[in-house]
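With one protein chain held back, the other chains of the complex are shown just where they sit.
Let's look at chain A:
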Amino acid sequence: MENEILDDHHTDGIAVNYDLRKVLFKLINNSKFLGITYLFVASIYAILLLKQFVNSDFLGIFIGVMLAILLFLLYYVLFHFLNTAANKMKVALENEEQKDLDTALNNLRLYYKMKGIIIISILSLLVVVFAIFLFNN
């Protein structure tokens, strides 16, 4: 009866009820886990990339450092969006703050958008490299 009343009251949107709240808390944990994984991977890839350029000349080291920073930044942006989304969602659910919930979901949207853009950019770059390779041969 109580649930019916709660559902009927929100005719303008979907209410964040107990079940959804539980799933959102799981989402918070998994977002944090994925975010930390991105940071970990970013550090490892950056170190491995720097290791490749360590024995080269000044220009080589400069290019290596730049590539490592770029790679780290790409992963860091993904981590940042996920971490902000998780933190804001936690605050929103604990303090019933609608504004924080919107910010959290907006950060999730930005995460998806960034990921899509990164994937499209990498694939385009690969296609260009492949085309150059084909035309040169």
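Operating definition for what follows: contacts are C-beta pairs under 8 Å (C-beta built on N, C-alpha and C of every residue); 3 or more make two chains touch, one makes a residue touch a chain; residues count from 1.
In the analysis below, contacts and distances are computed from a predicted model.
Asks: Looking at what's absent rather than what's present, what does UniProt name the missing chain, "FtsX-like permease family protein", "Ion-translocating oxidoreductase complex subunit C", "Malonate decarboxylase beta subunit" or "Tryptophan 2-monooxygenase"?
Replies: The chain we cannot see is, by its UniProt record, "FtsX-like permease family protein".
Asks: Residue by residue, what part of chain A touches the chain that was omitted?
Replies: So the residues of chain A touching the unseen chain are 2, 5-7, 9-10, 12-17, 19-20, 23-24, 26-27, 30-31, 33-34, 37-38, 40-41, 44, 82, 92-93, 96-98, 101-102, 105-106, 108-109, 112-113, 115-116, 119-120, 123.
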